[in-house]
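What you see is the complex with one protein chain gone and the rest in place.
When the chains are written out, they are named A, B and C in that same order, and each has its own residue count from 1.
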Amino acid sequence: MKLHEYQSKFLFADYGIPIPRGKVATSADEARAIAEELGGIVVIKAQVQVGGRGKAGGVKVARDADEAQHHAERILGMNIKGLTVERVLVDPGADIVQEIYLAITNDRGAGKPLIMTSMEGGMDIEELNRERPEAIIREHIDPIMGLKDFQMTYIASAMGMPRAQWRSFGKVLKGLYNCYRASDAELAEINPLAITGDGELLAVDGKVIIDDNALFRQPALTEQRDSSGEPESERQAREAGITYIKLDGQIGCMVNGAGLAMTTMDMTKLYGDADGIGPANFLDIGGGASPEQVAAALRIILSDSNVKCVLFNIFGGITRCDEVAHGILTAYNEVKPSVPMVIRLQGTNAVEGSKIINEARIPNIAGADTLTEAAKRAVAAVKEQG
Amino acid sequence: MKLHEYQSKFLFADYGIPIPRGKVATSADEARAIAEELGGIVVIKAQVQVGGRGKAGGVKVARDADEAQHHAERILGMNIKGLTVERVLVDPGADIVQEIYLAITNDRGAGKPLIMTSMEGGMDIEELNRERPEAIIREHIDPIMGLKDFQMTYIASAMGMPRAQWRSFGKVLKGLYNCYRASDAELAEINPLAITGDGELLAVDGKVIIDDNALFRQPALTEQRDSSGEPESERQAREAGITYIKLDGQIGCMVNGAGLAMTTMDMTKLYGDADGIGPANFLDIGGGASPEQVAAALRIILSDSNVKCVLFNIFGGITRCDEVAHGILTAYNEVKPSVPMVIRLQGTNAVEGSKIINEARIPNIAGADTLTEAAKRAVAAVKEQG
Amino acid sequence: MSILIDKTARVLVQGITGRQGGFHAKLMMEYGTDVVGGVTPGKGGEWFEGTPVFDTMRMAVETTNADVSLVTVPARFAADAIMEAADAGIKLVICLTEHIPVSDMMKVIAFCRRHGARLIGPNCPGVMTPGQAKVGIIPAMVATAGNVGVVSKSGTLTYEVGFAMKNQGIGISTIVGIGGDPVIGTTFVDVLEMFENDPETEKVALLGEIGGSAEIVAADYIKNAMTKPVAAFIAGRSAPAGKRMGHAGAIVDGGEGSAEEKILALEAAGARVAANPEEIPNLLA
Partner (left out) sequence: MSILIDKTARVLVQGITGRQGGFHAKLMMEYGTDVVGGVTPGKGGEWFEGTPVFDTMRMAVETTNADVSLVTVPARFAADAIMEAADAGIKLVICLTEHIPVSDMMKVIAFCRRHGARLIGPNCPGVMTPGQAKVGIIPAMVATAGNVGVVSKSGTLTYEVGFAMKNQGIGISTIVGIGGDPVIGTTFVDVLEMFENDPETEKVALLGEIGGSAEIVAADYIKNAMTKPVAAFIAGRSAPAGKRMGHAGAIVDGGEGSAEEKILALEAAGARVAANPEEIPNLLA
């Protein structure tokens, strides 16, 4: 779960990290009032969870309250990469002497938290990593021992931090680690962490991503979820306990297991790509799905008007294919889809399952023995519809 | 630093451990008011930091407020093992079905926290350890990993805790560990932890000892220090940064280094014990003691009217004996003690130091070359005074 | 010898009195696995299908002398259950549980390392040595004994490939499901190394997916240290960047973890990479 910039920075403040004393506005009038209260130059920043909002015109500097109102008016409601701007953060302008990059993230390979930091902050870290990887200092944290004081000195000295800022940088780093750990974050990033004209550190921009699997013990963070950027169908699926991701192809996929679901998508693309045909979604129906869940999943798939065919690929392991077949028929009778459906059942009781499907003699349902055959049939069915 | 029972229990409550809802009284009227508020049977418990207060009459059960006032009147002001009772805890009577012992302490040998617990609580744990050591379950905690949930199950099952109490026992144990860790305790003990008639757990008595070396980061606990049980001379020494412990012999000892200070005490006893002569105190003057500190130490030693002789034993290592000799003379001139003094200087610049002492020609100062000689001289000086 | 488990494995099931735990424990017994007991705190003294249930792993290991443990408990208790197994002296812990927070797993993996325990998973289907034993949920019908080692991040995709191999008469030495989480106890390289050193394994099938760089590291190992041929499939060529595809670890992030780069690395290392998992048997034939 991603937090907005303002949520991330307000969270940082809870851990003693200095942030600009800005506020959030949902209207231009509010933005004006905040700018007046802050006085001086302010920055109006669109709060959307995508990168590149600056280039898209979502960040503007205002010299006074009038200008702040003017900018806020234009930014609020703006569409940035498909997301509508509903809030702006109005921050006081900062006198930035140096921009630092500082992040803590999960290093998958090492199985440890990783600190990444650089005196060349402000820019995109992936770009910096490609161009000048030696400018980034990396330090692992022992997941059991936690961050040690000596590591803070090591990092500050290795990255070339001016000595005057070692102590305050150590406090920011410790604060960020405590925030990362206590919030079950996958990423806690400050970019830039500014050194200001008077030698203070200031977290000018921030980004936090929380591990979805840990939300059960993060009630305060869970409450901050903003689903506005999430497609309606994905939200419905999430609430029904189904993993569904909308894509832009024509073949709706219903599969048991995440790896097999991706593979099924890949197969539709493998055989359909030449004709511009591909998967309409990722959908993992899970292990012991009930007929109700199959029906719910089917409805979600069909809510996408691009879908021209639905492909079921079920490998019955512990799950028995005859039971799945019953579930599919129940769901079918409830939803009554008009698009063609290809059903491939394999594994435990596959023969019995296929028999059940066949005996139902539903005109727009075809069977298939292998995944290859099923994918090809689904592609053909889309092609037929032109 | 030891906490009183009421301080310990109120601290436990901060960590979610259920305690009786009693209050502290410093007068019999207050005790009466608390008993009225609580209603029913109450227990009046003297708050002194020594064992055996029950046998000394410092714990009484009262059936009503009148009786509570009566008991409190008798207990307040009582002298228990040299300590005056200034406070009583008035606790509601508990319906105790089973008494459990539960403590977490530092295991010096293993270098790890150790949980000790037994279903045979209430009694003195050292006695239980001597008589039925197998009744005590011991479990170490990894100092880095902390207490793990599986250890709680292990302990509860190994000690024979009824299953109905496993969950609540786990919570008490976790709370006690958190308390121990967060308070830098050397010992956090609940004895008894009661199982009540309605199956609840209740910390009926508690004891916490805080690591003195960690008090710098425990301001809230440091504030709770009760120095009333501490002899005035020890308090003065503590405030002057000198380690002084009053004993009941006649030879005041001033030594550099704790091991040598104990050894010096031992020598006075080795040669004096047959005549009832021994050390009047432990005193470690430390490494680079200034003349002012020597003077302060001398005053503290002489504040004990039992002292009939002062023995200086200084092994000059890094410290130079000539400097120490000057310090002793300065202190002497300031304090002007009338008792005889034996001064033994050895190690770095010992010859120069002894010369300085000798040249001062102070009648009640004698020198000595070895510790043996010094101890014998001090014993003889006490004997001479009859 | 196969790798990790064989007929002699003495297995405890943590969470045996749960619905999932009990169901799979029974299937494991039917397969011939020596399930010597189960653990459910508070249910010690009960029996499950003729094997004893204990309150703690410590008691269970002392009593049964088990050497393998299967963790089937819910996510919020799973990290503790794995550590309990390692603490009790179990040297191979296999964890099926999905949705364990990564921060817990990082601690658990460090804990297991310090206790000398190997963890497989979490969020994995387990391990099966066909004809000898299975620990986990891999269905009996997806494999026959043979000389191909299979290592995979995914459950049903593995069944699919195993079944296709079986249909073409290709047998399997051991299947190891390493799991689809970002942080896991045993990696591709760990298992490749075991297969390389296993005299009963002649060829290896590796089933990877998008996210992270474990397949790139595996390609390095294949290139530098493996003598046995490797056939591979990487799921997720058609997956968009920045989206988590079901598995917590299956996400292309910051330009890292795409199927393309993994396929390129594996091909450069000499592995034969299938575009369709049903081709894997042909690449192994």
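General observations
Here is the rule we use: a residue touches a chain if its C-beta (ideal position, glycine included) is under 8 Å from a C-beta of that chain, and two chains touch if they have at least 3 such contacts.
Owing to the predicted nature of the structure, the values given are computational and were not obtained by experimental measurement.
Within the entire complex, contacts from the absent chain reach the displayed chains A, B. Within the complete assembly, B:279 is the residue of B:192, B:206 or B:279 that touches the hidden chain.
Of the candidate positions B:58, B:121, B:206 or B:257, contact with the unshown chain belongs to B:257.
From the options B:101, B:315 or B:332, the residue with contact to the chain not on display is B:315.
Summary of contacts with the chain left out: across B:13, B:270 or B:339, the touching residue is B:270. Listed here are the chain B residues that touch the chain not shown: 106, 108-109, 111-113, 125-126, 142-144, 181, 184, 186, 211-214, 216-217, 243, 245, 247, 255-263, 265-270, 278-279, 282, 284, 315-318, 346-348, 370-372. Not every partner is drawn; the one left out touches chain A at residues 145, 148-150, 153-154, 157, 163, 166.
The definition used in the following text is that only the chains that are shown with their structure count from here on.
Each chain's centre was taken as the mean of its CA atoms, and the one lying most distant from chain A is B. Mean C-alpha positions place chain A and chain C at a centre distance of 27 Å. Centre-to-centre, using mean CA coordinates, chain B is 55 Å away from chain C. The residues of chain C that reach two or more other chains are 107, 111, listed in rising order. Counting only residues that touch two or more partner chains, chain B has 145.
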